[in-house]
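Complex shown without one protein chain; remaining protein chains in place.
Chain naming follows the written order as A, B and C, and within any one chain the residues start at number 1.
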Amino acid sequence: MAEFWVNMGPQHPMTHGLWNLRIKVDGETIIDAEPIIGYLHRGVEKISEVREFQKVIVLTDRLCYVSSITWSHAYCLAVEELMGIEIPERGKYLRVISLEIQRIASHLMWLAAFGADIGLLTMLLYALRERELFLDLIEIMAGLRLNSNYTRVGGVRNDVPADFEKSCQRVIAHFLKKLDEYQDLMENSKTFLMRTQGIGKLSKEDAINWGVTGPNLRGSGADVDLRRTIPYEVYDQIDWEPAIEKDCDCYARSIVRMREMRESCRIVLDALKKMPPGPYRMKPPRRAEGEAFRVTEDSRGEALFYVAADGDDRPYRVKIRSPIFCTLAAVPQMMRGHKVADVVSIMGSIDICVGEIDK
Amino acid sequence: MSGSLLTPNLVGLCRSLTEILLGIVKAIFDALSLPGVGSWFVSPGVVVFFTYLIATLVMVMWAALVNLLSVMWVERKLYSRIQDRRGIMLGVPWPWSKKYKRGMTNLGWGFLQNIADGVKLLQKENITPASADKLLFHAAPAIIVSSTIMVFAVLPFSENFYYTKVALGVLFVLAALSLGPFAIILAGYSSNNKYTLIGGLRAAAMMLSYEIPLILCVVAVVLLSGTLDPFQMVAVQERPLMGTIVPSWNVFSPPQMLGFVIFFIALVAELERIPFDIPEADAELVEGWTTEYGGMRFGFLFGFKWLRAFAGAGLLVILYLGGWNGPVFATVSVLGYPIPILPQEFWFLLKTYLVVMVIIWISWSIPRVRADQVLKIGWNRLIPLALLTILGAAVFKTMGWF
Amino acid sequence: MFLVFSAVEIVGAILTVTSKKLVRAAFWLLITLITISGIYILLRAEFVALIQILVYAGAVPVLLLFGIMLTRKKMLEESETSEAK
Partner (left out) sequence: MGVEEQVLARLKERFPKLLLESASVRPGVGRIKIDRKDLVEICFYLKEELGYEHLSCISAVDWKDRYECVYHFTRYSDGSMFQVNAIIPHDDPHIESLCKFWRSATYPERESYDLMGIVFDHQPDLRRILLPPDYRFFPLRKDFPQEVDRQYISRRKLKTGGA
């Protein structure tokens, strides 16, 4: 059969946003693939250069609406490093709690999209139903559901209400029960295993060389969780285990995310228990000079903010390292030799978020 | 004792209806002192013509409106329930109820939603792609619709509720259903779109490989019951099984149990339901071979998929589940006619809808299988097992065990 | 009735061999085969007619189209040129 290019996108159910994956197929077999991105480029890095340090958070929130707190937090860390300030202990704990709640919400969004991708539309409804609960928790914390603008340079925006711990415990107890159900729905389904096992192999060495990070790297068997490798905030004082799978395929990546949700629940509960009283925010200086960078474990991988300043109250240059942007480079290698239907399994298991790719 | 609601049969009923109607027409013309025109209307040829016209209309309406709408409604309600939501709820209160003045409500059963969707599709523009092969692009939906309606020409709903009685009815249904793949591949090619092309190719590959086990299973059933006539096939299944009160439905006989499972899987594949819906996999091929169709043409393709599901389920019920056999046949006499309380049509529709619901249940709870895996299942598993079924049926037939 | 069927059949057969596009030829072949099964019904050979539809009309053109699509490259190149790089 003749070889021809098929555009998967920009308007396509698989893409989860606005990007285009051109695949070259021979009948059903993929010979080559080429991601085409940039449809959603908003110039966040350029706009940041004319906004004050604190006001950039509004932009970093919108890098990825699915996990806005983690992105703002990465930016805040970098700016705090630049200014040389240390935030109060309670602020750190509040950040960890909000980060993990956001991570669960983001992973649930992934679960929903992954289910819909491989044809299990019911999963979409189930996962979004549970995501609501975590969005509600974020709303209780921050006042907003999606672009919460919660972490600030110097701490967090506000303290949590008095009964927050109780609502967290209730939501998590309910969620863990449901999570068992979802794992049942996926892991015990022969069809699901057929679609994911052995698909999209990416060995550990390849993954590191291609710059793949986060759950995708842990699915390839690398023991890299930046929350543990390069601890920030108070992750080194909290009791948790990174999730690592050795199979290197779509199945391993999905299991890593499932297990990460459990670990995030554990972190939230533990952090709530260990959270000290005290101030949650400090006043940062207005101006800064020099350059600084910090890496954090975003829900999709390694997020790096490099901030340079020239003594003004605005950053001179903000550079965002988006994990999925780098992972996309490895996509053609993962796809070659698989079938057209595997495109959705592979892209679904990577967890695409176009907002952060295109910046 | 005939347990059917219709006596003597559909065409007979339509004939009496036609005679009454034409009698009224004749009376009108007689009153207008045009007796020649009036008597032409009751001449045998005209009566037969109008009888079959009305019978066709009734059958098409019954199949394509009543059952299509209710199958769609069942599907939408059921999968909404599986997904923990209520599904379509748009409703209009009865004119005599107090809520009628408030108009449409969101707390209804939602049965009218499908009609609303159909009206919406009718209002939409029928877009034909500029570079499409116009003739084939227009012919493909017509082939699908007509071949699906053809099924109902011979598919009996009870002993008396049928359009025609054909001795080769089962073969006819299979033949009509087998025209679908050709129309799908035509639609896939003529749209001049890569998604539809891949979808059409997948459809062709899949249907070719799944029609074989389907027909092989039917061969096993035919071997045991010794007929291709759906009526006799059901009659064979009526007698009790080995002296018990359980009826001897084909599904209870050992070789046919396997055949039932294979037939069911092949049917799900033939109907493009989710574990095997690779020709129109919406996540990878947008909508597969239906991508370029719009308006009511898409509505036809989409709706007649359900009608095919209904017809396939009906065939399954006739072949394996004892057709219209039901346990209770209490009758009440109304104006001298014996009217059964639970007529054969009830049992047939109950079984058919149960089969449809199982298909829906499966398709909303497991992911889609990949194209090459589908073919692998078909050729490596189902066909050998179907051949085994035929072997088993032949052994049972020769030994006279069943 | 026979005349109608045979007329359609002859027209379909002629169009089958004269049409330039192979897929259209397959479509006309389908028409021809179905009308042949109609003639079988006129001859009171229902079984043969139904087998004709099942095998010849249902499966053979599909196989034919399948073969065409798997072997012909030109069909796809047409769409390739129209696509914007």
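Note that in this section a contact is a pair of C-beta atoms (placed from the backbone, for glycine too) under 8 Å apart; a residue touches a chain by one contact, two chains touch by 3 or more.
Everything numeric here is computed off the predicted structure, so don't read it as measured data.
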Request  = May I ask you to name the displayed chains that the omitted chain touches in the full complex?
outcome  = A
Task = Can you work out which residue in A:Val156, A:Val224 or A:Ala288 touches the chain that's missing from view?
result = A:Val224
Key: Residue of A:Arg51, A:Arg129 or A:Arg145 touching the missing chain in the full complex   = A:Arg51
Key: Touching residues (missing chain, whole complex) on chain A   = 37-38, 41, 43, 45-47, 49-51, 81, 208-213, 222-224, 226, 229-230, 291-293, 295, 302, 304, 306, 308, 316-317, 319, 321, 325-326, 328-330, 358-359
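Criterion: only the chains that are shown with their structure count from here on.
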Ask   = Looking at the contacts, which chains touch chain A and chain C alike?
value = B
Inquiry  = Distance between chain A and chain C based on Cα centroids, please, to the nearest Å.
reply    = 54
Key: Interchain centroid distance [CA atoms averaged], chain A/chain B, Å   = 47
Key: Separation of mean Cα positions, chain C and chain B [Å, integer]   = 26
Inquiry  = For chain B, give me the residues that contact two or more of the other chains.
reply    = 194, 201
Note = Residues of chain A that touch at least two other chains are 4, 7, 27
Query = How about chain C: which of its residues touch chain B in the complex?
reply = 21, 23-24, 27, 30, 46-47, 50-51, 53-54, 57-59, 61-63, 65-66, 69, 75-76, 79, 82
Query = Which chain B residues qualify as touching chain C in the complex?
reply = 131, 133, 135-136, 139, 166-168, 171-172, 174-176, 178-179, 181-182, 185-186, 189-190, 192-194, 197, 200-201, 204-205, 207-208, 211, 215
Query = Across the complex, what residues on chain A touch chain B?
reply = 4, 6-8, 12-14, 25, 27-28, 115-122, 125-126, 129, 185, 189, 191-192, 194-195, 339-344
